[in-house]
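All protein chains but one are shown in place.
What follows is chain A.
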Amino acid sequence: MTKVLTDARSIRIKGRSFLAVVLSPDLPLDQWLERLDDLAARSAGFFLDRPVVLDVSELSIKKAELKQLIDDLAARKVRIMGIEGARPSQLTPEMPPAMKGGKPASDVEVTAQEPETEAEADVAATVSPAPQRQEAPQVRAIPQSLTIDEPVRSGQSIIFPEGDITIVGSVASGAEVIAGGSIHIYGTLRGRAMAGSIGNSNARIFCRRLEAELIAIDGIYKMAEDMDSSLRGHAVQLSLEGETIMADVLF
């Protein structure tokens, strides 16, 4: 039996990756800022309107110093959208959010406005970005999968944008599983499962028992209270048909 789970006006929540400029400061910070100023002087406006991520993974500084660094950058009109590689103890709620899972891209050329007289500036504008879309013809990638042999506990997130996730166990209330591909749960799904999270409408969710708080495929999502109550407690397969999540009771 197949039931329609979504109405036409569902909200889409999608994952999307963007290229950002990554700044990786080194110690001492005042000297690094000096070099940054030098770079900025030669390429006015380089950081304007660019998403900038601050990579502090190689930097052992305290919370107060990190805050000062963010302020120093703000004073230079460099706005940080996220911080990579920080320890939780370094972060405060006022700071930009922590980011992880960044993938390297080619370095960005910082074009100097004046002829590069002091071109030796190895200003680690360690930078990556170049807001170009990655639409290079892709060789069919080998499908990737992640298998978890334990229950996913409340408060845990399993995120695997590269492919399918298989869980041999249950997904607890307050836990979440996010896959680029399909999600297979050999147990009870009580938390959240989001399949096809970076844009894959063929992704599916399978679970041995559906008690989910939220399910989503390719950005189309459904909360517990919007799900047909007769599906609860059953082994279910969820898939997308157009903009509608369909559910099949499996046994």
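The working rule: a contact is a pair of C-beta atoms (placed from the backbone, for glycine too) under 8 Å apart; a residue touches a chain by one contact, two chains touch by 3 or more; residues count from 1.
In the analysis below, contacts and distances are computed from a predicted model.
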{"item": "Hidden chain of the complex, named as in its UniProt record, picked from \"ABC transporter permease subunit\", \"Transketolase\", \"ATP-binding cassette subfamily B protein\" or \"Septum site-determining protein MinD\"", "value": "\"Septum site-determining protein MinD\""}
{"item": "Which of A:66, A:172 or A:193 contacts the chain that the document leaves out", "value": "A:172"}
{"item": "Selected from A:3, A:153 or A:234 as touching the chain missing from the view", "value": "A:153"}
{"item": "For chain A, the residues touching the chain missing from this view", "value": "150-151, 153-156, 169-170, 172-175, 188, 190"}
